[in-house]
Structure formats: structure tokens, C-alpha cells
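Missing here is one protein chain; the remaining ones are kept as they sit in the complex.
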Amino acid sequence: MSRPSGRQPDQLREVIITRRFTCHAEGSVLIEMGNTKVICTASVDNSVPPFLRGKGQGWVTAEYGMLPRSTGSRMSREAARGKQSGRTQEIQRLIGRSLRAAVDMNKLGENTIQIDCDVIQADGGTRTASITGAYIALADAIASMLKAGTIKENPIVQQIAAISVGVFEGTPVLDLDYPEDSKAETDMNVVMGSNGGFIEVQGTAEAAPFARTELNAMLDLAEKGIGELFEEQSKALTVEV
Amino acid sequence: MSRPSGRQPDQLREVIITRRFTCHAEGSVLIEMGNTKVICTASVDNSVPPFLRGKGQGWVTAEYGMLPRSTGSRMSREAARGKQSGRTQEIQRLIGRSLRAAVDMNKLGENTIQIDCDVIQADGGTRTASITGAYIALADAIASMLKAGTIKENPIVQQIAAISVGVFEGTPVLDLDYPEDSKAETDMNVVMGSNGGFIEVQGTAEAAPFARTELNAMLDLAEKGIGELFEEQSKALTVEV
Amino acid sequence: MSRPSGRQPDQLREVIITRRFTCHAEGSVLIEMGNTKVICTASVDNSVPPFLRGKGQGWVTAEYGMLPRSTGSRMSREAARGKQSGRTQEIQRLIGRSLRAAVDMNKLGENTIQIDCDVIQADGGTRTASITGAYIALADAIASMLKAGTIKENPIVQQIAAISVGVFEGTPVLDLDYPEDSKAETDMNVVMGSNGGFIEVQGTAEAAPFARTELNAMLDLAEKGIGELFEEQSKALTVEV
Amino acid sequence: MSRPSGRQPDQLREVIITRRFTCHAEGSVLIEMGNTKVICTASVDNSVPPFLRGKGQGWVTAEYGMLPRSTGSRMSREAARGKQSGRTQEIQRLIGRSLRAAVDMNKLGENTIQIDCDVIQADGGTRTASITGAYIALADAIASMLKAGTIKENPIVQQIAAISVGVFEGTPVLDLDYPEDSKAETDMNVVMGSNGGFIEVQGTAEAAPFARTELNAMLDLAEKGIGELFEEQSKALTVEV
Amino acid sequence: MSRPSGRQPDQLREVIITRRFTCHAEGSVLIEMGNTKVICTASVDNSVPPFLRGKGQGWVTAEYGMLPRSTGSRMSREAARGKQSGRTQEIQRLIGRSLRAAVDMNKLGENTIQIDCDVIQADGGTRTASITGAYIALADAIASMLKAGTIKENPIVQQIAAISVGVFEGTPVLDLDYPEDSKAETDMNVVMGSNGGFIEVQGTAEAAPFARTELNAMLDLAEKGIGELFEEQSKALTVEV
Partner (left out) sequence: MSRPSGRQPDQLREVIITRRFTCHAEGSVLIEMGNTKVICTASVDNSVPPFLRGKGQGWVTAEYGMLPRSTGSRMSREAARGKQSGRTQEIQRLIGRSLRAAVDMNKLGENTIQIDCDVIQADGGTRTASITGAYIALADAIASMLKAGTIKENPIVQQIAAISVGVFEGTPVLDLDYPEDSKAETDMNVVMGSNGGFIEVQGTAEAAPFARTELNAMLDLAEKGIGELFEEQSKALTVEV
């Protein structure tokens, strides 16, 4: 087996994280995983949804979108169609759940952090890139709240990162790009926390069922890849911006 | 740990499968997993969606709904609200993907089987019960097509069944009911095919990340439970109705 | 004239009323009128719509739906289409108006009873079966409120039941099933209260205008049929469940 | 009992029918029943809905609306809200069904007549005024088709007119205006054809159930009133415009 | 060049303003500019939108619609389609902005005047006729508020009127009717206030770009026409109704 990109089976694409990508959001990150490029912003809202009011707890939620021509052929614009697709909703629910695992909601107080992940160029793995990038935006937004005194104590409990793994032409591979993703037998998205442990594991047999051994091989790859992403995140966050 | 229902950690709820539950659909099944009750119908449509026209292939798709008062407190009716929730769309996409793994689309010819899963009473595990029950409805619908001569060869390649597993009060358990589901640390839905292998694995850390060992324990339980569901399906399908 | 079902012109289909059909709703009834089967639930909500707040009065309202394959050929799902049809809205408005005639709104206090009628199998007369069944669900919900002490005095003022009548092949007939309904010259839905008097009379000339004499003959049939339905309701409600 | 308007119980409001009210539609009528004013247009479309294609038959359908400030307090605009209310849909379905009874669909050929009834000022009885006025617009549209040679033979089989009747302060009255309508014990809309016979009878107990004798008294009033409306229609249609 | 209507290049169509056209609205005007006929109503609401609450200021807003058969061929009804077109929204935003220039919002107090412009017959220039007519309806609504004592001081600061101008067959012309509008090289809508000065200038090159000299010639025509419309408005408002 040789990967279309020439990468090793356990090799990530090049990761580039640009903080302060746009100027208005409390956290704003452009994450590039090879040709996949996502703008992740984190906006601070000093209120919480109705179901949390008066409980002294915060909330993290997420929305996801793709620019119509982020893909090889143009997709119709969801705003014009008048609704978000099932896929979009599935992804934004995943992003929100994943990022909530990064935060102690009591320490966040009655504030909401709204994550927006907008794909400007897609080449596979947009949902996992969104999660990895959104963590940085979240961290920057929380830093701005600490600096502004909105909150007193850092509510971040761990880093969150995500990667896709799959079985491509019979071999388990890490970080599928679109040419691999569109032909993979199995596709799995894995989200982990830096304290150890899985946050989400979503595996789908695209062309053929997958065996327990394949599942294990994919999880091994995911653990390795996410470890590297935690390092990329840490490195990006140590820079003064 | 003792389960609220008094069941053993690896014990399924009572499974009751009623075929020909309603009279119009080609396949119509009431599946009961304890207090969870879902009407699953399979409707044959002698056409395929536009993206498949002229390719000689069939399609299987699914929709899911809950009666407003299938739950402890009334949910608003999605038809009245004017849209399906993200959760509903996520579930119906899962059901559709899972059932497609049961069928050889070439042998199905240019026909669509539309699955409808409507929960009339909910007590946890509605999506997995929907998949397990829908397989029977699908099998009945295909039997009716074979009998009617619409298709010549049986396109079913394997049985499909699904179950939820989770970690409840620190112990991995099989087939969570609502009191368990609402407090579980981790919740995982597993779909398998009778040829062996996983079709879908969707694990979510609700309250705490889960370790590789917990993941393995949950998958062991799922394999055991789904094996029993395959038997229930086989038994139900041998009865003349 | 002979009816497709072999029934006498003034003969109802077999009526089966199953109380406590599902476990969560305060009132839950499966009503069967021959092959027409409707789940009717009544849910208690301890508030009222904005236009009634602070007036010390209660409210009864209704929603109606059909499972997509309750009918001979599959109907599209209203939740997926994103709106309720005109027919659905017409029917649920009729059910709500009819049931409100059963209740003294002052005695109900500032509580709402939400009726849901969901057709799981259709063979004509679904809206009238919904009304007849919903009355039982309403009565059970009110009994639960009295038992719980939410209200002190029984607000039910009379039973409500409904039936369809029509002119089929020139003869006025009671309780049309689908084969009759789809060919009837005239179709009329009649709702009555057990105190005597009409709540709703909705007659439509499907194929030919109807004369005053036909109208009278249909009303005679309706009065007879509804009288029998009041007895079925009373019988069902005397059973301890 | 004295009516707020000082009319006799069996007295219609003044009826004014203005043909060619606007210049573009094939039929365009302003009907005034006292202070209730409705613009009714009939538009000819040389095609039929999909379910009728190739059957050689025509179709008549209707839409209904109210200008936001046709009423005492402003109603929100349905176009802005993004959907038609249940009441609107109920009324436009009634108008369409009623007008179809005026036409031999085979003689109409594969043409659709689209009726639009738009209330510019409301004072009770807008749906029945719509039907009575729409008949004139329909007749004018058909005359234009005959003149243009689109159809060879007149497809009109009878006149259609409608009126509301009710029980107001214990007395059956004809043609309720808004002050009566808002307080009536019972409200009934009756549609008849000039060949004799009822097209629609829709009676609703608003405040109290109605007895058979009241129903009969109301139908007597309706027959009288509709007879007078047939004369108004005939008179209006004899004028050259 | 000769205009299809035979008018001079700088000649308005006949303007007819009918006040108190319908009976419920505080201001109700039928404006006719030749064959273009628009019902403009102004409704007083004793509250303001959320963004203005507690600021002691009022608001003026507008909605616009066309009856389906106000045009040569029937347009689909926006309420039935479930949304307002981009054109409709553009026009109603323009009407609202324009009329707000007539009013001192502080003197209006926390009241909203809701303008509704509904085209019953269209022959070009419906948006400008709407603005010119809506000003009269606004003035009548404000007079009713002064009379009722809702406000103490007249908040009207100036008259507002609007007209379309364009280049038709190479010649700048005033007040285009539909035959001109549909073929004009350039189309411009101009809104002015009686204190002098432009409120809105919206010029669009339909078939060919327009030069500065043409722009100037069109603005000259607009100033002349709007001057005449201010006179028509004044004349209409001096009549006792």
C-alpha cells in the first residue's frame, strides 16, 4: 500500500496553527492540516442558555459550516437553502461535546463560549481539524476572560484534540486526506483529552465491516497522532501574540 | 454496583419482536426492549433517488421519530416545530447507514427500501432498538419483493443488530435503560453484522473520559448482546406470519 | 347497496379501547375502530398559553399526526418536509375544539391538557376515532390530576365522541371505512356531547351535492352511532387500570 | 333579541359586487357584504397540477389571505412569519372545494383556474363572501376562455354561493357580522349550488352545543340567504363590463 | 422618442389619493399613480421593538406585499411559498427607512407605527407609490394619536415622497410605467423630503451604464416630480375626512 500523499501510515499531515487570525473574536485560529483549512473562533457571551440560568455554571457550544466552494464541486449554501444538513448538525454537536470536556463549567461561571468552525478549504478531516483548532481558540478566549477579570480561576482542565484514522487499501492509516477518505473501507474519528482517555470514538464501516484487531490498530494510530497534536497545540500556545 | 433494574451487567432486557404489527407496510415490526417500544416499518418504492438513477443499484434509507409523549415529559412535535432536531437527523442517518450493510445493492435493483422507526415509548436505547427491529422489517419487505417477483435473488448479505453499552457507576453494563443512560459516565452504541465485524462504534464520554480497557470491556459486552439479538431475530423470522 | 365490509348501513365497526397503552402520559389510549388505530395521549402541563395567563382558566389543545406508513402507500413525514399539511392542521384544530367542549375551563385552573393523536394504522375515520379516543385519555389525565390534588373538583362536564357518516352508492351509512370513504358521494363528520346537542357538523359534498333529506338521514345515523360510542367510553372508563 | 346592526334575523347585509375591479386578472371582483370587503380574482393557467396531467381534465384551486390591517387590531403578515396559519389553510381548502362544484372538469380541459381571495376589510363572514365573490370571478375567467377559444363549451354547471348563519343570543340569525360572530353560541358556514343541494355544511358550537331544531332553523335561514345571493350573482353577471 | 403612454418626458401619471380607504387602520390610503394602485395603512402600536425599549424613542417600520394577481401573470403567494423574496425585503426596508426620515422619534415616544403597503394592481413604480401613499397614512395615524392624547406634540418633521425616473430609448423620463420600466436602460428610484435634500437615491444600469449627465438629468426630473407629489399630498391632507 502506498498513500496517495506519499505519507507513512502513521504520519500526520503538516499542521500549521495561526492564532489571532481575525481581529474581532476573543479567540481566532486558522488551523491547517495539509490542505484542510478551518477558521475557528471562540466568542465570549456573558450569559448562559435558559436551561442553565441561575445555576452558576457556564456553557460551551459550537457551530460548523463550510464555505460553498471549500470543496471540489460547489455545495449549495446552507443559509440560502434555509437549513443546516444532518451532517452539519452532527458535526457541530460533536465539536460542542468535545470542547465541553476541556472546561470546568463551575469555574467558567455564567458565561458561554460560542465556538464557530468555518471550513474555507476542505481536503478530508474537517471535523477533527475543527476540534483541534477550536481548542486553541477556546484557550485564547479564556485567557482574555482571565485578563479582563471576568473569571478568576482558569477553568481549563485539559487539552482536547482529534484526528481521523481509517483502513485504506487494507492498511490502517492516520489522518486521512480526501482521496483516502473517499475510498476508505473504514473511517473513524477519535477525540481525546490530554489527561488521558477517550472523549469520542466514532467508527463507521464505509465499505466493509471492521474487526476488533483493525479497531485496535486504528486506536493506536489515533493515540500517537493526538499525542503529536497536543504538542503542536502546546507549542502554538506558548508563543506571545 | 447494582443496576436500577436488578439486571446483571451483561444482561439484555426482555426482547419482544412482533411482526406484521400494522397491515399496510411490506414489513412492519414492533420491537420491545423492556419498556422501549419502537414501530419499525419497511416500505418498498420501485424507484431510486436521483443520484442512483440508471446505475442498476438499489437504496436503503431511514427516518426516525418519537411520539411527543413517548417520553417522561412531553417533547414538542417536530412536524409542528417545522424541523427535525440534530439528534433526530443523527439517528436516522445512523439507522440508514447500518441497514445498508445488510443489503447487496446490485441484487436489490433500482428499488428503494424506506425504513421508518417511530418510538411510541422510550426507556433508553431507542436508536439501537430501531436498528435491530428495522432489520426484521427489512427482511419481511424483501421477502415480499421476492414473492412478488420484483427481484429474483435475495439481496440480504447478513443480519444487522445493535445495542448500547456504557459505564454505569464504574461498571461496564449492557443495554442501558433510561435511569442508567441518564447517569452513565460513558455511553456507546455498537452496530454489528452477523458475518462478523463492526458496522458502527459510537462512544461518548458523558461525564468522564474512558480508558482503552473500558472501551474493550464495553465492546465485549456489545458482542455478547448482539449475538443474542441475532438469535432473537432469527427466531422471529422463522415463524410463519 | 352492500357495504364492502358487509356491515349494515347503521352498524359501527368493532370498537376496542385500550387504556394505559403507553406508560409515560397521564392519559394514554389505543383506540381501534376496525382497522383504524390511533394512539391518543393526554399530557398535563401546569401552565397555560400566554393569552390565558392570570385568568384562572385552563386550556385543552390537540395535535395530530400519521405515521408515514399508516396508509396504503407511504406518505412523506411531515417533520422531514418541515411543515404540517393543511389537512393535519384542520384536523388538530377540530380535535382541540371538540375536546374543549368536555371541560369546564374554570375548574381546570391554570393547567393545559395537551392531546396528541397519532395514527398508526389508517382505514378511514381517523379524525373521529381520534376525538372518541382522546376523550378517554383526557378523562384519565384529569383523574390523575384529581388524585394528585392538582385540581380539587372534576372539570369534566360531558363525554365527547365523534363518528363519520356518508352517502355511499346512494345509501346513508355509518362509520365509513377507507373503501367507502374514497368513493362516497358525501362525507360528514359529526361530534356530539353526552349532554345532548352537536359540537361540530362538517359535511362535504364529494361527488354530488346532498339534499336536506340526506343530511337528516346522516344525522340520524350519527346520533345512533355516537350513542353507542358513549356507551363504549363509559364501559372502558369503569374498568380499573 | 335585537341585532347590533338593527337587521332582521333573516336579513342579509347589503351586497355590492364590482366586476373588473383590477385590470390584469381574467376575473376580478370586489365583493362587499356590509363592511366585509374581499378582492376575488380568477387566473387562468394553461396547465394542470402533476396528478392530473394527461387526463384531459381541468382543476380549480384557491388561496386566501387577509391584509394585515384588514382587522381591528393588526395581524402579523403571513408572508413575513413564513407560514400560513391553520385557519388560512382551512379556509382556502374550503373555497377550492366549493368552487370545484361549479365546474365540469372534463369540459375545462387541461387548464387550471387559480382563485385568490384577499380580504381588504373584515367584519365577519370573510370566507363565505370569498366563495360568493369568487364564483363571479370564475365565471368571468371562463367567459374569457370561451371568447379566446381556449375552451369550446361552457364548463359551468351551476352557481355557487355561501353564507354564515348562527345562533346569537338564542335566536338563529343570517349573515353574522363581527360583533355577532364574536359572541355567537353557534356559527355555521353553508355553501350551496344553484342546482339545489348542499356543497358544504360546517357548524361549530362556540359557546354551547346546538340542537337539531337549531340546526334546522339555521339551514332554513341559509337556504333563504343563499337564494338571494344567487340572484345578486345573476344580476351582476348580466351587466356588460 | 415617444412614451408608450403619450406622456411628456417630465409628466407624472394621474395621482389619486383616497384617505380612509379601509375602516380599521389609524391611517388608510389608496394611492393610484395611473394604473398602479397600492393600499397603504399605518397602524399604531403602543410599544417599541426590544432594541429601543426604555429609551423614550419611537419607531416606524414597514412591510410590503403584492396580491398574487396584481401583475400581468400571476405571481406565487409569498405566504404560501413560506418566505418573502429578496425583492420584497429590499422594498420594505426602503419604505421603512424613508418614512423614518419624516418623524422625530423622540417626539413619537415609545410607540411604533407599522406601515403596510399592499399592491392591488401593478403598472411600474409600486415602491415609490408606496412611499408617497404611506406618508399620508402615517400623517393620519399621527393625527389620530394627537387627537387621542397618546402623544402631545406633532413628531412629523417633513413630508416624504418618492418617484422613479429612468432613461427610456435614450431619453430621461419621469415616473415610468411598466412598459417603460421593463425596457429602460436605466432605472432610478428617488426619495426626497420636503425640507430639501435626498433621502434615498437608488440607480441601476439595467441595459447600459449611465453617465453623470444622465444621472443629473434624472435627478432634475425627480426633483420636479417629487415637488408635484408634495403638493398632491398637501392637498389630500387638507380635506376633512
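Order of writing sets the chain letters: A, B, C, D and E. Residues in each chain are counted from 1.
By our rule, a contact is a pair of C-beta atoms (placed from the backbone, for glycine too) under 8 Å apart; a residue touches a chain by one contact, two chains touch by 3 or more.
In this text, all values refer to a predicted model and were calculated from it rather than measured experimentally.
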item: In the full complex, displayed partners of the excluded chain; value: A, E
item: Given A:Ile120, A:Ala143 or A:Val157, the one touching the chain that is not displayed; value: A:Ile120
item: Contact partner of the left-out chain, one of E:Asp10, E:Asp104, E:Glu200 or E:Glu228; value: E:Glu200
item: Of E:Leu12, E:Leu108, E:Leu219 or E:Ala236, the one touching the omitted chain in the full complex; value: E:Leu219
item: Among A:Gln11, A:Gln57, A:Thr88 or A:Thr171, the residue in touch with the chain that has been omitted; value: A:Thr88
item: Touch residues of chain A, complete complex, unshown partner; value: 22-25, 28, 35, 37, 39, 41, 43, 45, 63, 65, 67-72, 74, 77-80, 82-84, 88, 114, 116, 118, 120-122
item: Residue numbers in chain E that touch the chain omitted from display; value: 83, 86-87, 89-90, 92-93, 97, 101, 188, 192-193, 195-205, 208-212, 215, 219
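To be clear about the criterion, only the chains that are shown with their structure count from here on.
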Chain groups still in contact once chain C is set aside, others held in place: A, B | D, E
item: Chains touching both chain A and chain E, listed by label; value: none
item: Interface composition of copies chain C and chain D: same or different, split at half; value: same
item: Superposition rotation for chain B onto chain D, Cα-based, multiple of 5°; value: 120
item: Whole-Å separation of chain centres (CA-atom averages), chain A against chain B; value: 28
item: Length of the line joining the C-alpha centres of chain D and chain E, rounded to whole Å; value: 33
item: For chain A, residues contacting two or more additional chains; value: 83
item: Chain contact topology (line, ring, star, complete or other); value: line
item: Listing of all chain pairs that touch each other, if any do; value: A-B, B-C, C-D, D-E
